[in-house]
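Every protein chain of the complex appears in place save one, which is left out.
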Amino acid sequence: MRIPIAALIGLIFTFAYFFIAIFAPWIAPYGMAEVVSRDVWLPPSSEFLLGTDNLGRDLLSRMIYGGRTTIFIATAATILSFTTGSILGFLAAVLGGWADQAMSRFVDLIMSIPSLIFALVVLSVMPVTVPVLIVVMGLLDSTRVYRLARAVAVDINVMDYVEAAKLRGEGRGWIIFREILPNALSPLIAEMGLRFIFMVLFVSTLSFLGLGVQPPQADWGGIVKENADGIVYGIGAALYPAVAIATLAISVNLVADWILNRTTSLKGGRG
Amino acid sequence: MSLLVKLLAQRIALGLLLLFLVSILIFAGTIILPGDVAQQILGQSATPEALANMRRDLGLNDPPIKRYFSWLGGLVQGDLGTSLTSGKDIAESIGKRLGNTLFLAFWAAIISVPLAILLGLIAVRYRERWPDKLISAVTLASISVPEFLIAYVAIFFVSVRLRWAPSVTTINDSMSLSEKLHTISLPIAVLTLVVLAHMMRMTRAAILNVMQSAYIETAELKGLRTFTIIWKHAFPNSIAPVVNVVMLNLAYLVVGVVVIEVVFTYPGMGQFLVDHVSKRDIPVVQACGLIFAAVYIGLNMVADIVSIVANPRLRHPK
Partner (left out) sequence: MSDKLLKVQNLKIGATVYPPGEKPHDIEIVHGVSFEVEKGKVLGLIGESGAGKSTIGLASMAYGRGGVKITGGEVWVNGRDILKTTNSDVRALRGGEVTYVSQSAAASFNPAKKIMDQVTEAAILQGKFSKKEAERRAVELFQKLGLPDPENIGNRYPHQVSGGQLQRCMTALALCPEPDLVVFDEPTTALDVTTQIDVLMAIKEAIRDTGVAALYITHDLAVVAQVSDDILVLKMGDMVEYGSVDQIINNPQEEYTKALVSVRSIEHAEKTPTPEPVLKVQNITARYKGTNFDVLKNINVELHPGQTLAVVGESGSGKSTLARVITGLLPQSNGSVHFAGRDLSKDLGGRSKEDLRELQMIYQMADVAMNPRQTVGTIIGRPLEFYFGLRGAEKRKRIVELLDEIEMGEGFIDRYPAELSGGQKQRVCIARALAAKPKMIICDEVTSALDPLVADGILKLLLDLQKVEDVAYLFITHDLATVKAIADSIAVMYQGEVVRYGGKTDVLSPPFDDYTDLLLSSVPEMKLGWLEDVIANRKMESAGN
């Protein structure tokens, strides 16, 4: 099987990011919060490849540890949002009736408030810790996964092959796991990539607003906030996360596009 | 005609119901969650007296339902309560800032909407050719970066390096419109860029969807010019989906504006909200949250109403 070049680049970058996130302590030249220089915002040098930050810490190490935090939170929140959203979405589609109505209307309600605004309201009374962030982001985003999973499952549920399985006398488990799930997987996996990107952007935004990951722990949004003051002096330290987030997001996007295209052509949807 | 009126009435009623439910949700979001709110606000070192006072100020000693209805009762009369941290009337503090936010959002919308539609049309006209691919690449890049980073990149290059526009955007009443616009040119540009990307992608998809209809083929087989086909056959059917796209993205603007205001320290609602979330000033957060949600719900409602009105099956029932 041939992988198109764009998808290959996407895959390589995505893997590289996850590799760096997992092995951050071994890769980063200095400690996460270690003050390595008395000079703040030093320009890049052979000693500090990206220079130092607003407190004289090594920016490269901050970026590596920051990636670890951001990617960890985004991954955990994506997993939470996917498990919750897709299980409930499938259930709603298969059960139908009032259970579907109740869940769907509740999701409509949650989605009628922009997620950032809702997150801010909730975070105003919650302690801002990593687990809280993951739960709030994951649950808020599970509404979108729910809608997609339900829509996909409803489409599949009316297919004749599902009816044939029902007429055969198959149980709900077989119908969900053997008939619906294999056919729903590819759109869901492609969506997973997009949700992951959204989580990276979401947690970065919260941290930037001071309501996400708390210092001294590093994360990409926080690095922007910490170094934002340097911008007006022409110091670009705050912009490194932009490059990191953009490349990660674009890579994941390319992979997701590829998965989606591959599966549509499998179904014969394009020829 | 009656069916149309009925559908519209239903949609508006639904919007109001949604707003009511959202007010419950926002209120509940700040009380049901675990933990003692007073403790959260004052921190671990708070004395028992201070906690008791805080609970009284927040009305925490009353049952939640009673508190909700007194809050709602106030809202309906335009009373948003008083701020915990400053002791000021919230409605008064917000009024001015809401105006500023709307001012910013308005100009961003004025620029981005026509631009998005124009670019969407260009992308459709030159589909799969370089203008389409260029537009797609740029939009993909810009939706892959959070708004605040686009803002800083803009400040870094446009404001600091090139010195074309100010990076601090405090505006006040004594400024003329052109002064104000110059001051906020950078936030407008960034917001435009952010909204533009989404709006243009969705506009492209909406128009493309119409252009692939069988009745467009019929028009082509009538020997009509491309321009006539777009104007007389594609356009009337594109209004509803495009307006829908525009409204959905203006709702997106509501979120974007919060972050952009913080970056540019612009004296609007968004910055006010974020500020008071950090201070755990719950009445302010509730009020701001509800206003943002109301705008969002309102825009979605307008989008749906346009789809209903533009649907020929509903306008001309059997």
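To keep things simple, chains are lettered A and B as they appear, and every chain counts its residues starting from 1.
Convention: a residue touches a chain if its C-beta (ideal position, glycine included) is under 8 Å from a C-beta of that chain, and two chains touch if they have at least 3 such contacts.
Only a predicted model underlies this, so the values are computations on that prediction, with no experimental measurement involved.
Novice: What shown chains does the left-out chain touch?
Specialist: When the full complex is considered, the omitted chain touches A, B.
Novice: Among the options B:10, B:86, B:228 or B:265, which residue touches the chain absent from this view?
Specialist: Spelled out, the listed residue whose C-beta touches the missing chain is B:228.
Novice: Just to verify: which one of B:20, B:69, B:157 or B:215 makes contact with the chain not shown?
Specialist: Selected residue, touching the omitted chain: B:215.
Novice: May I ask you to list the residues on chain A that touch the chain which is not drawn?
Specialist: On the side of chain A, residues 1-2, 159-161, 163-164, 166-170, 178-179, 182-183, 262, 265-268, 270-271 touch the unshown chain.
Novice: Using the touch rule from the top, list residues of chain B that touch the missing partner.
Specialist: Interface residues of chain B facing the absent chain: 213-215, 217-225, 228, 232-233, 236-237, 312-313, 316, 318.
The rule we apply is simple: only the chains that are shown with their structure count from here on.
Novice: Hey, how far is the Cα centre of chain A from the one of chain B, in Å?
Specialist: Using C-alpha averages as centres, the distance is 22 Å.
Novice: Show which residues of chain A lie in contact with chain B when the two form their complex.
Specialist: Contacts found on chain A: 108-110, 112-118, 120-127, 197, 201, 204-205, 208-211, 221, 224, 228, 231-234, 236, 238-239, 241-242, 245-246, 249-250, 253.
Novice: Give the list of chain B residues in touch with chain A in this complex.
Specialist: By the definition above, chain B touches chain A via 18, 21-22, 25-26, 29-31, 33, 35, 37, 40, 140-141, 144-150, 152-153, 155-156, 159-161, 167, 251, 254-255, 258-259, 262-263, 273-274, 276-278, 280-282, 285-286, 289, 292-293, 296-297, 300.
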